[in-house]
Each structure stands twice: as C-alpha cells, then as structure tokens.
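Take a look at this one; I'll ask things after.
Only one protein chain is missing from this complex, and each of the others stays in its spot.
And now, subunit A:
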Amino acid sequence: MNVPLTLLGLLERQSSHGYDLKRDYDTYFSPTKPLLLGQVYSTLGRLARDGKVVVGPAEPGAGPDRKRYVITERGATEVEAWLTEPVEAEQHLQTELFTKVVLALMLGRDASAYLDLQRAAHVARMRALTEIKRQGPLVDKLLADHSMFRLEADLRWIDVTQARLGALAEEVCK
C-alpha cells in the first residue's frame, strides 16, 4: 500500500487535520490495520518538505492537532498520475501452499488430504467474506470481493493440482 500517495489522494478530496486523515485512511483502506498517528505526521512532514502539501497555521483551541494540511498543485499532479498507472501484475501463488504440496509428494505423504483441508479453509474464509458482503457497506464489499477472487485463484490451482497429483508425484520422486 502506498501510504503517502493515498494520504495525498485523501487531501485532494478535502484539506484535513492529521487525525482526521488517519481516521479516513483506516476506515476506507485499512480497517484491520490502522495507521500509527506518528507515521501519519512523519509522512505529512515529508510531503510538506517535497512541496506536495502545505501546512496551515495552527488554529486556536486545545489539543495537539490544530494544523490543517492542504494539497499543492504538485501533489495533485502526482495523485493524478498515480491513479492512472497500472499496478504491477504480481505473481500471487501462495508459495507456502506450493511448498507443502511438493514436499508432501517428495516425502510420500498424503498431498491430496492436505489439499482437501486447504480447500476447506479457503471456502470457510470465503463464507466469512460472503457474510461481510451481505451486511457491510459498499467499501467492505469491494475489499471482500477482491479477497474472494484471490482465494478463487488459489482454489482453481488446488483443483488442478489435485487432478495432477499422480503425474506430479512421479516427477518429484524421480
């Protein structure tokens, strides 16, 4: 996750105090792993140094968080470029899954039983995500959908691998 650019994007929506920015970030993009406030301020500090945001004057009132951050032209240009750039198409094979299958075959263990359990674990996770999708707000649905497609990719791999176990075993045990 690109935290600086995401924060910049949120600032393009509206200028904001550091704490509100953190709250929006956590709500939309990282509900299970909140940002540390310290990380937010150090990131904003760097963005200010690079001329991508400017810091407003301290506002009257109590509390440590009385400064507003405003995005600059340069910051906005960077957000725009970033949003149109495709993300690198990564390899997402869960390598541990792959390793377990190959090792099990090498050691003459029951790789098929392992794959059955792995499938059950994946479907169980998909069931939990399905529940989230039925009840949660749209943003949660989008995240859940993404996770589900990833899990589906693994599941297809599990199915095909299971169908090929015989041939794989021969090759690995040669």
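Heads up, the rule we're going with is that a contact is a pair of C-beta atoms (placed from the backbone, for glycine too) under 8 Å apart; a residue touches a chain by one contact, two chains touch by 3 or more; residues count from 1.
Criterion: contacts and distances are computed from a predicted model.
Colleague: Given the options "Acetyl-coenzyme A carboxylase carboxyl transferase subunit alpha", "ABC transporter ATP-binding protein", "Molybdopterin oxidoreductase Fe4S4 domain protein" or "Membrane protein", which would UniProt use as the protein name of the unshown chain?
Modeller: "ABC transporter ATP-binding protein"
Colleague: Given the contact definition stated above, which residue among A:Ala58, A:Leu83, A:Leu103 or A:Ala121 touches the chain not shown here?
Modeller: A:Ala121
Colleague: Which residue from A:Leu10, A:Leu105 or A:Leu129 sits in contact with the chain not drawn here?
Modeller: A:Leu129
Colleague: Which residue from A:Val3, A:Ala48, A:Ala76 or A:Leu151 sits in contact with the chain not drawn here?
Modeller: Result: among the candidates, A:Leu151 touches the missing chain.
Colleague: Spell out, residue by residue, where the missing chain touches subunit A.
Modeller: 113, 116-117, 119-124, 126-127, 129-130, 134, 148, 151-152, 155, 159, 162-163
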